[in-house]
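To keep things clear, I will list the structure first and then write my remarks on it.
With one protein chain removed, the remaining protein chains of the complex are shown where they sit.
So that you can tell them apart, the chains are marked A and B in the order they are listed, and the count of residues begins at 1 in each.
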Amino acid sequence: MLVYILKRLGLALLVALAVSIIAFLLLRLSGDPAIAIAGEGAQEADIALIRTTYGFDRPLPVQYVDWLGKSLRGDFGDSIYFKVPAASLIFDKLQTTLLLGFLALAFALAISVPLGVLAAIYRNSWLDRLCLAIAVIGQALPNFFFALLLIMLFSITLRWLPVSGSGSWAHFVMPTIDLGYYAAPAFMRLIRAGMIEVLDADYIRTARAKGLPTSTVVFKHALRNAVVPVVALAAVQLGYLLGGSVVVETIFALDGLGYLAYQSITYKDFPVMQTIVLLLSVIYVVLTLASDIVNAWLDPRIRVA
Amino acid sequence: MTSATASSGTVAASLPAPPGLLRRIWRNKAVIVGFGLLLLILLMAIFAPWLAPHDPYHQDLTNRTVPPFWHDGGTWIHPLGTDPLGRDYLSRLLYGARISLLIGGAVAVISGFIGTTMGMLAGYFGGKTDMVVSFMITTRLSMPVILVALATVALLGGSLWVVIMVLGLLKWDRFAVVMRSATQQVRSLDYVAAAQAAGASTPRVLLGEVLPNVLPHLVVVVTLEAASAILLEAALSFLGLGVQPPLPSWGLMISEAKSYMFFSFWLIAIPGTLLALLIFSINLAGDGLRDLFSPEGRA
Partner (left out) sequence: MSETVLDVQGLSVDIATPRGTLHAVRDVSFQVRRGETLCIVGESGCGKSITSLAIMSLLPQTARRTARRLAFLDEDLASASGRRINALRGNRMAMIFQEPMTALNPAYTIGDQLMEPYLHHKKAGRADARERAIELLGKVGIASAAERLGQYPHQLSGGLRQRVMIAMALMCGPELLIADEPSTALDVTIQAQILRLLADLQQELGIAMVLITHDLGVVARIAHRVTVMYAGEVVEEGAAERLFGAPRHPYTRGLLSCIPIPGRTERGGQLGTIRGVVPSLIGEPFQGCGFRDRCDFAREACQRTVPLHESGDHRWRCVLDGLPT
């Protein structure tokens, strides 16, 4: 098991490095950052000044190594727009987004696990078809459109929830639903498929032959084995949720990393943009690594090899 | 169907279509409904110039936010009303279909080409090729797509073609993964070995033997990725970092209408529903296709 972890860790580090290079190149190569920072109608002299100040005139590899070095020391430069160090700005907002991500994931699982289990137990019945229909419809609904619908219903018509901002827990309700609903169908299908396969297994028959109550058979014996791929997916989905928070947070003006990303992109705030992309990528890598490890741990055949 | 192998003297591998394919298609409701709806929207898009009552770009500031014909205040001149700049909504919706379908198709083609090539090469050759491709896939999967797409489009300037190129160059990962595993499965089959033994060159084997047999998987992924691309473009345009006005992208139309949402709900409801319907039909068709191609159908 230890060997497994070490190998995965090595791979993760390589990937993180590769991503950092790409994140760096992407922003440098899609236009002259000096012009972007200077804005429309800037003078040639101003642009040249910006270029030397930020070091954009040096060769790319040099710029990269310099940037990487500084990043590893926690110096991510200063936000051009907000005039504060990028690092503090980002870590401030990170909490909000992480909270949103976890809430959305919990929401998705809270709907999908019961529905998936029910669909599997009563497979091919009307309940099963209903669950699948909900899944298909859920995946067809664009999240920004759904957000507007939620706002129409809960904020404008019912006046239960605030439209935007991030002051209280109430501000998190609609963003959680809006971010989480899209992930639910994938989980539901996975659980349903996993449960159907597991419920046919011999050891389920053994459990029934032992006279155990149905709830024990389903939850202790079946679900435990069906849940393994779900855990892997959950970790990966958390990554997508964090990325997808851009749209959701912007619509609801929730003051998190996604909203900051949107702002930094709109204002061409390079240091912040770069750092956010790098940070999210590293989070993805860590989550994938975690999911691999948890997967291996959940399967006793790998854990106690 | 596979002309490439004819001259190499091998028995052409045929698409694994089970007997009675037509009957199975007929009985598979998902495929029928999915493709049916899709066809409808496709026709809307193709015949937009003839179906649209007005020029979708023509602004008429004296006729702003006219409601659809079923509201009072509505009129048949503008059957689905007008938007905040007085442009006929029905016309914009019809032309908007073109944009969504174009995005879905183009991105699927570009990313499909990239991903399939990578996946097939990795699955066929294995070894170092596989290592490199797998590493590239893992790296790509570690990047937050929406963010990167947003940033790149913002820097290059938003336009239809920029969006297509950026999404096409980003969304090849699922193609690569699926094609890789499908190719690995097919590679060990007899007729591939037969073709190799007969001296067929690698491109010939790949195109003539492997590709026809991984085609079912490819088709399913194409539908999924097309749907996903359409959603992404809509989201990007909604945020103002995708297709630019005055183009009638449905996502952009929703964004333009959001401040009027309370009084003129149809302005966001209709394009939103159309988007959902389009995605729904593509996903349904994709699901149906997957069931058709698997031997026993769903569990």
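One rule holds for everything that comes next: a contact is a pair of C-beta atoms (placed from the backbone, for glycine too) under 8 Å apart; a residue touches a chain by one contact, two chains touch by 3 or more.
Just so it is clear, the model here is predicted, and its values are computed rather than measured.
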Chains on display which the left-out chain touches in the complete complex: A
Residue of A:Pro59, A:Gly74 or A:Pro300 touching the missing chain in the full complex: A:Pro300
Listed residues A:Arg51, A:His171, A:His221 or A:Lys268, member touching the removed chain: A:His221
Residue among A:Leu68, A:Val163 or A:Leu212 that touches the chain left out of view: A:Leu212
Residues in chain A touching the chain absent from view: 201-203, 205-213, 216, 221, 224-225, 298-301, 304
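Methods note: only the chains that are shown with their structure count from here on.
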Length of the line joining the C-alpha centres of chain A and chain B, rounded to whole Å: 23
List of chain B residues in touch with chain A within their complex: 135, 138-139, 141-148, 150-152, 154-156, 227, 231, 234-235, 238-241, 251, 254, 258, 261-262, 265, 268, 272, 275-277, 279-280, 283-284, 287, 299
Partner chain B, residues of chain A touching it in the complex: 11, 14-16, 18-19, 22-23, 26-27, 30-31, 36, 123, 136-137, 139-145, 148-149, 151-152, 156, 193, 196-197, 239, 242-244, 246-247, 250, 261-262, 265-266, 268, 273, 276-277, 280-281, 284-285, 288
